[in-house]
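Notes follow once the structure below has been shown.
Only one protein chain is missing from this complex, and each of the others stays in its spot.
To keep things simple, chains are lettered A, B, C and D as they appear, and every chain counts its residues starting from 1.
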Amino acid sequence: MGELQLRDVRKNYGQMEVIKGVNLDVNHGEFIVFVGPSGCGKSTLLRMIAGLEEITGGDITIDSKVVNNLPPVKRGIAMVFQSYALYPHMTVYENIAFPLRVERLANDKVEEKVQAAAGILQLTDRLLHKPGELSGGQRQRVAIGRAIVRAPSVFLFDEPLSNLDAALRAEMRVELAKLHNTLDATMIYVTHDQVEAMTMADRIVVLDLGVISQVGTPLDLYHKPRNLFVAGFIGNPKMNFIEVTGKQATGDGVIVTLPSGQELTVKVSAHGAVAGKTLTLGIRPEDLTIERADASIEVVPNVVEHLGIHTVTYSAVEGAKSTFCSLLPGSAAARVGVPVAMGLNGTDCHLFDEAGIAFERQLSVEKLDPAAMLV
Amino acid sequence: MGELQLRDVRKNYGQMEVIKGVNLDVNHGEFIVFVGPSGCGKSTLLRMIAGLEEITGGDITIDSKVVNNLPPVKRGIAMVFQSYALYPHMTVYENIAFPLRVERLANDKVEEKVQAAAGILQLTDRLLHKPGELSGGQRQRVAIGRAIVRAPSVFLFDEPLSNLDAALRAEMRVELAKLHNTLDATMIYVTHDQVEAMTMADRIVVLDLGVISQVGTPLDLYHKPRNLFVAGFIGNPKMNFIEVTGKQATGDGVIVTLPSGQELTVKVSAHGAVAGKTLTLGIRPEDLTIERADASIEVVPNVVEHLGIHTVTYSAVEGAKSTFCSLLPGSAAARVGVPVAMGLNGTDCHLFDEAGIAFERQLSVEKLDPAAMLV
Amino acid sequence: EDKTIHMINCGDNTGAGIPIQDELIKGWEADNPGFKVEVEFVPWGQCQEKSTTLASAGNPPAVAYMGSRTLKQLAANDLIIPVDMTEEEKATYAAPILGTITANGKQWGLPRAFSTKALYWNKDLFKEAGLDPETPPKTWDEMYEAAKAIKDKTDSDGFGLAAASFDNTMHQFMNYVYTNGGAVINDEGEIVFNSPNNVEALAFYGKMAEVSQPGPVAYDRAKLRPLFSEGKIGMFISGPWERVRVKDVNWGVAPIPVGPSGGPGTLLITDSLAVFKGSGVEEQALSLAKLLTNPENQMAFEIAEGYTPLRDMPEVQDILKADPTWKAFLDAIPTGGPEPFVTDYVGLQDSINEAVQGVVLGEVEPDEAIEIAAEQLEEFK
Amino acid sequence: MAHTAKQKDYFPFLLLVPATLVMVAVVAYPLFETFRLSFTNTSMSPNFEYVGLENYEKIMSRRFPEVIARTFYWMGLSVGLKMLIGMLGAVLLNAMVPGRTLFRILVMPPWVIPIAIGVFIWGWMYNGQFGMISGVAQRIGILSGPFEFLAYKNSAFMSTIVTDVWIGVPMVTIYLLASMQSISRDLFEAAWVDGASRFYRFRRITLPLIVPSIATMALLSAIATFNSFDIIWILTEGGPRGATTTMIIDTYKTAISRFKYGEGAARTVMIVLFLGSFMLVYFMLLSRLARRSPNNAA
Partner (left out) sequence: MLHKYRWYEYVLIYSGLALFLTFVLAPFVEAFVVSLRPLSGLFSIPYRFITDEMSFDAYFTMWENVPLLWLYMFNSFFIATVVTVLGLICIIPAAYAFARFEFPARNTLLGLFIAVNMFSGAVLIIPLFKLMQQYGLLNTYFAMIAPGTAFVIPTGIWLLRSYLIRIPRELEEAAWVDGAGKLYTLWRVIIPVALPGIVVVTITAFITAYAQQFIFALTFNSVNELNPLPVGLFQFFGRQTVVWNELMAASLVGILPVLFVYVFLQRYIVAGLTAGAVKE
């Protein structure tokens, strides 16, 4: 129930290969999120699972059955579209009942199931409205309702929140997470918003140009991105990248020379020669500190944002690949044009080789599974 | 140059009063942001300043001239629309040149001004493209370019970033802030995104149902919201509100009883009798801590979001007006269903009377102007 | 600036008579300096309506080619002027022809073209049906029997019957009226349509449908010819023009068979040049029209076009000698009856067509149909 | 709109000037003239008298009610068929099969051909002896002998309708096709995921969503059909025995063929009244329908 395997799945549109051999195993009850930049093939992959797009190569298996050639309805999936795809001429009730009507279920059964779904989604008092009379969040719930009544083993979502405003999006995120707990179904969820991915996923699949760049839990990806792409994609504000020169790999880590000439021991295990190589040092804005640290970078903020909850500065820094961002807790003392020394610690840093592949970080287990501490 | 006064400005649509007497003084060079929930009248007010909506009552003065009956072009303003309103059939060059063409400026002058604007906005190599060939951010810059060439004394923006995705929005925010520094013009900016408001504004105007709820610097509003509405609106995640009972006002603050029976001294100055009154205690999610504190609230998270940068929990809590949210730094040890004691300190709390008006907080000056520390 | 004489000619300018007419016009122009004749050719379908519309809008052509049947209506509406024929001129026309242009004692047009009708028969089909191919039917009954024989014994139908909602249907029917001693309107202008003769004629018309091509109501004259040419019908009644158009069939032409209550007869149709009132050049228009239609010029025109000669002149014998098939048509002239002369010709035509169609379709009895039509005709006299 | 400056209020009227001028000159003024004429006995001659309501009385006493009934019957059938066939055509052309672009182009010729020419061709086709329809029908054994489509009341009535349908169908087809294509593909995919068959999708999604387009098109073609003149006139002139005489034909016959402009004008006025009330009723029904189902189609 609700298991899914992708085996070397491929998709061509004419000459263009948009999915280039994807392998993935999804367990029952998992919440899997596909993220990636626009055009990387997320929707295509999801639609292939749904049966809305033909598969050019490979196999898709749902609950141990190869479904490559089955129509969507026979795959045991349900899909929630980005646009919700509600039928504008039907009431909420009829929208939710639609899959049951297709099955020609008896009226009383329909009533029962629709009411149950509406109950879960708090739509009971909206059942007689048309979608046009609903708010964005309500529409979204109706779309989910339509998926729920079919009791599928796998739910597919294609950016279901992208049409909502920020506040509602946050709210719906929480509701979806709750729903996942309630329904005990496998969910596959596409988004290009990494916050959604981080907050909802059991495991995140990062797609880049039709291939899987990394699969892992949110904190896996946050703390141990496998390459520059994932490191840059996961986390907001983006990780800062600085060009450094490798000096020496020790048991303790890799010693690198910063553009300023300072040396820093990054707590990673090198997987090749580093001496003299141009490496990329990654440091997340939130890992920077104005307190004393292993090394420091002097920045002159050209923009400072006081958000109350934290203070964000943006600066131009030598060796940085783009604007250098720092995020300091609370109301930090930063002002445009006034230099600050930003401290960075070797344990917080990431290091990537010339091909952009990360050196393995040495991390405590709690970082990756904070809940483990509670056990 | 670039001064603006609103005096008891009103607007009716038929019977419905949507702007109910607004007074505001804007100084030259200020960056003012109007925020408020949807439908509160932000756009209407901005459009009244622009001259796109008629004024039902009151006066709008720009640079000491009452402009109530002037057409937009005579007001010395320029406006950037939410949809950018670029002319799809014209090149970037012609889009930017449009206001100058209307003025029938000589071709060489047009060239000069357009090139200057394009230079500032880094659009020089895009001048011959059509808007359809540009990215969202570039389009936005073209729209600004069209505003810049007219060298207005006041820029008006109506949610210019709401069509962009999160990453681009963050980037453009920074660029707009820089632009403001460069141009030395007054800017009035409408958004319903409080993060934008916090990061960009010199002063924020919070609108609620057609009236100004509070005007102040971002940190003013963050730390000293005048009422429940502003407190709830500013800050993300939202401030948590808990019903408490007032016990006694002391010189040190106001002592209140939490639902759990614990007592807490909130560092505010009461402005009336508190004893026995039902008050509302406000505490921002980021001000909660798992360390020892003045009081604590036990929560059982039903959703936990590990964002790497911080951990967010959502719980149902007795006396809380909605889901109780906490935001803990880094990867905190929280798990769904496992109770945690959240600590709260009297200095961090807000307190509101029965009418929802805040008691004045006792705050250090650094909190409100962190840059002051640097001086 | 020359004054323009606007002349409307029906049809097109490809007829062999047109150059002759052009010559005459040129000559007339030479004789009448200061006037210029402008000839407009209008297709048959709209020709008369067009002239009338122009006239009723106050912008009449100077002279126009009109069916003579419309003259009374035009005169009654004060749109045309009488052509004031001298007794001498009148005498050149046969009486029935003169009748087609005379109303209230005046002549209203100058006859330009003219036709009588006769029966065409297909000799091969007659033979095939066991009839004598050289003996055409002389009476209605004979005609019916011959048609029936053809219908029964060959692949073809016996007769070509027209009953469409076009003018030709009434024309066809009038042949039966006139060969059965009937009339539509008498010399005093009274409607005499409701007569036993006419009822008989209409009943026979309906009876002919049994032995005619299927669906007569879809047919007018023009569609019958192809059927006859293809040997699909054994007989049909039409004018002399068919002589040169019917192809590939071994045909003969004879006078229209005679009905039980009447004698020889035919419908005699003329088209005339009418001179409109209010063009400002009435006098010149009249002189031009008279020039074109004087015996000599008219005859030349007819010979060129192959029209039936209007006047009995020596040339007629030559024509007859050259082509004996003219005989039936020329012989019929003295027996001819005019198109009913009324003030609402289209109304009349609609009423009679409707009666004919009703009987052909078997929807009404002939006597009833005649009675209804007669009643309606009262309005148009 | 909210352009503040008050003095610009005349602007929309300015925009309407060219169109209004043309309409007044070509339609309104003549219409007014028609109205005036309807109270006169104007005929061929330029002189006339006012005769009050005489023309209207004449109309009523004649077979006019029958003509009205026939007109609406003719119109109803024709519009119904146009919509039905147009809908079928649209559905077929909407199918994503190879060659669809070509097919979409091939529907159009009846629309672009001058109506009169199209009708000539149909007239030829309806001929029982050498026309295509009867010919082919005989070939394949549907008919045993030639059948004259225009010779009998019912068949002539239907034949004129078929020709009218032929001329009107391309527009309806293309319009409905366009309207179908504007339905978001998502809706169909969602229904497909739920297992809805092609027919079910059509019945439950396509059809209800294009109802407004159908209604609009039905109205437009009802008006066009009502005014359809050339077709009947060229094919049957209103016969046999008045079987295809619609109000327009009747009016034209009276006014143009028989030169009874006064009576014809009265008929025109009646037509205007009938069409006007027809449209009014139609719009009322439509707005009631719209109120019952606020349709916020994507």
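Keep this in mind: a residue touches a chain if its C-beta (ideal position, glycine included) is under 8 Å from a C-beta of that chain, and two chains touch if they have at least 3 such contacts.
This is a predicted model, so every value here is computed, not measured.
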Which one, B:150, B:267 or B:284, makes contact with the chain that was left out?
-> B:150
Given A:6, A:19 or A:52, the one touching the chain that is not displayed | A:52
Of D:77, D:207 or D:275, the residue in touch with the unshown chain | D:275
Positions on subunit D contacted by the hidden chain, ascending | 1, 3, 8-9, 11-23, 25-27, 29-31, 33-34, 37, 85, 88-89, 92-93, 95-97, 103-118, 120-122, 124-125, 129-132, 134-136, 138-139, 166, 169-170, 174-175, 177-179, 181-182, 185, 188-189, 192, 198, 212-213, 216, 220, 223-224, 226-227, 229-230, 248, 251-252, 255-256, 261, 264-265, 268, 271-272, 275-276, 279, 297
Kindly note down the residues of subunit C that lie in touch with the hidden chain.
-> 8, 10-12, 14, 40-46, 50, 53-54, 57-59, 222, 226-227, 229-230, 232, 241, 245, 247-248
Which positions on subunit B touch the chain that was left off?
-> 50-52, 71-73, 77-79, 81-83, 85, 87-90, 98-99, 101-103, 146, 150
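Assume only the chains that are shown with their structure count from here on.
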For subunit C and subunit D, what's the span in angstrom between their mean Cα positions?
-> 38
List the centre-to-centre spacing of subunit A and subunit C in whole Å, with centres computed as mean CA coordinates.
-> 93
What whole-number Å value describes the gap between the mean CA coordinates of subunit B and subunit D?
-> 58
Residues within subunit A bordering two or more other chains | none
Along subunit A, where are the residues that touch subunit B in the complex?
-> 165-166, 170, 173-174, 177-178, 181, 192-193, 195, 198-200, 218-219, 222-223, 234-238, 284, 286, 302-312, 314, 323, 327, 329, 331-336, 338, 366-368, 370-371, 373-374
Name, in rising order, each residue of subunit D that touches subunit A in their complex.
-> 184, 186-187, 189-197, 200, 204-205, 208-209, 211, 293-298
Quick one: which bits of subunit C touch subunit D in the complex? Just the residue numbers, please.
-> 49, 52-53, 55-58, 73-74, 77-79, 163-166, 213-219, 223, 226-227, 230, 232, 344, 346-347, 350, 353-354, 357-358, 361, 363
